[in-house]
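Apart from one protein chain that is not included, each protein chain of the complex appears where it belongs.
And now, chain A:
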Amino acid sequence: MASKEAAVYILDLGASMGEKRHGREVSDLDWAMEYVWDKITTTVATGRKTALMSVIGVRTDDSDLAGIMPVDDGYENITVFSPLKQWLLSDIRGLQGQVKPSSTNNGDILSAVAVAVQQIDATTTGTTGKPLKFDRRIIIVTDGRGTLDTGDLAQITSKLKDYAPPVEVVLLGVDFDDADSGYKEEEKDAQKEDNETTLKEFVEQCDGNFGTLAEAIEQLAIPRIKDVRPTPSYRGTLTLGDAQTYDATVTIDVERYPCIMIAKPPSASSFVVRTDLGGVGASAQSSNTVVGDDDHPMDGQLSAVRNQRVYQVDNPDEPGEKMNVEPDDLERGFEYGRTAVHISESDANVVKLENDPSLQLVGFIRAEDFERFMSMSRTNFIVPQKANAQAQLALSSFIHALYEAECYAVARIVVKQDKAPLLVVLAPHITPTYEALVEAELPFEEDMRRYKFPSLDKKLTISGKTITEHKDLPNAELTQAMSDYVDALDLSEYDKDDEGEPTDYAKIEDTYSPMLHRVNQIIRWRATHSDPTLPLPDPPQILTRFSAPPPDLLQQAEAQLETLKQAADVKKVPPKTKGRGKRSRADRDKPLSGLDIDALLGNPKRVKIDANNLVPSFKQALAATDDLDAIQDAADAMAAQIRTLIRASVGDSAYGRALEALRVMREELTELEEPEIWNVFARELKNELLDGKLGGDRREMWWMVRGSKYGLIDRKRCFASDVTEEEAVQFYK
């Protein structure tokens, strides 16, 4: 849990902030607000009630200190926009309307700091008069062009340092000179130069941070990583041997913490657009709501969604029918195949394997021979129990022994009482500051799927001979070209570290989750850009940095890539032939022997549709002919059979067969580029189903057709179709 925070933003809204300088396209204020909005929205996004914020404007037209202190001499032109509180979306929207350059240049930043201190003091002091535990911060954004009264400076500084921890002061200056980054503004006016010096001295005295706005905005691009306090997922012992039976065993007190935990983007919840807003003004109440909505265009128009569940079973009295059952009649159970096994509440534990929490060593394996793809989970640290010297010494010896023997350990872990045991691999992990075992789950026998794949380095003929020259095998030229290219595009020394030494490129520490930060970025952006017509911004460049090889490295490897392309001679399969039906008989799939079955049957010209062999005979009928009439005949016969199936179906008993026939018919006619034949039939069938012309209520069948998307063939699926995509969508309605 993060500690409580209080942050006050002091924004310089003087008239000078409205100007565009140094060739920038936005005014100084808009530029500064990029930073401020980012910070504010980031805090709001956390939804923390303990992260308090307020914003104070200085050099504003009006003076309003919100009662924190009287507007005395020297405190004019300061506006407190908000009390120190948790901010909500409405506060952001509210502030947006107020942040604009004023028409004055009067007002004193240092007075605003004094107001901020007062505000912090008033809010973060407990009822006993003692300051509460808070992280306090004041962030000042200014162009340094106002006037400063340094009279109370020493007093303010000492007040800031009074707190434990002291109030952190951050000063962001627009075009301030900065020795660290080497920035120096040309032709700076004397007053600004003086102010810069004063402000920087002030920040230095209260041990604060100073930076230029340019730097700060540059750093915004680097995604922030959320720190999570580690919580152990297992506390217990690491044991070797059975201490209850044998004397010689090893037991070490350990704890297990996550090493990797996927950070997920925030998830959206489902809402539904409210429909009861239709009658605007119908009643006083609803018009109130609408007025309220104007301030927050997104609020009030959505209603939460609740889920309602219905439970059904097959009706034992009327086969093929379903009936609803009450949740009260339901008990827990499991499916064993299609048999329901009922397990009463009291027996619930009978299927559980009893196990005490433990981490037991099973044996050791050679690190070199460990197949890296076997580790199948995120990883954990196993570390000695906190402040337990014996455990730390014992685990240290174990970690180093594994390291020196170049071994990993295989262990059985039960995290909690009666949890399923898992086998894990333990690898030594030694760093200058800590030593740990890294743990990942291993697969069990049932987790491995034993599919077989043909060899990649040789070919076996049907007769069992091995051949090494084949179009699927690389020749010497390709092998060499690949080798050269792989070596040329090596990243292991491409980057430079802080000392300029070559180092590994695209280290994990440098890669940021593209979707996580993208979603966060867009939510924050939308919070301050509510106009729905604005185009969404692109993802920041840092998130796509590793989506392609580094351009200059690629350039160096250009010759190798060219050679590789030549040697590889890869050809794209033209889209036309891909997936197209085997139209001519000669192209039909043949059995292993290569036998031409049609020839065997004397190449029949017409194949009759056989109700008992519907799908195959339909396919064969289409394969036997190019004649449009014959195709139409086959389709008509197929259509008739589909109708028969539906008409004769008891309940939904034959729907599956009818659906399969529909699927095959639709696919084959698409491939034959005869969509019209299908579309005519599909329209007829829809009407027949909905009008009850196929032996009663067949709406259920229509839902299945719709659900399977066996509707019209549109232009996108088949160019010969005259049905637009829009029409095809309409068909389902």
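We adopt the following convention: a contact is a pair of C-beta atoms (placed from the backbone, for glycine too) under 8 Å apart; a residue touches a chain by one contact, two chains touch by 3 or more; residues count from 1.
Criterion: contacts and distances are computed from a predicted model.
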| item | value |
| --- | --- |
| Name under which UniProt lists the unshown chain, selected from "ER-derived vesicles protein ERV14", "ATP-dependent DNA helicase II subunit 1", "39S ribosomal protein S30, mitochondrial" or "LALA0S09e05446g1_1" | "ATP-dependent DNA helicase II subunit 1" |
| Residue of A:29, A:44 or A:84 touching the missing chain in the full complex | A:44 |
| Contact with the hidden chain (one of A:261, A:640, A:690 or A:720) | A:261 |
| Listed residues A:102, A:157, A:212 or A:375, member touching the removed chain | A:375 |
| Hidden-chain contact residue, picked from the options A:219, A:303, A:687 or A:724 | A:303 |
| From A:472, A:499, A:531 or A:726, residue that would touch the chain that is not displayed | A:472 |
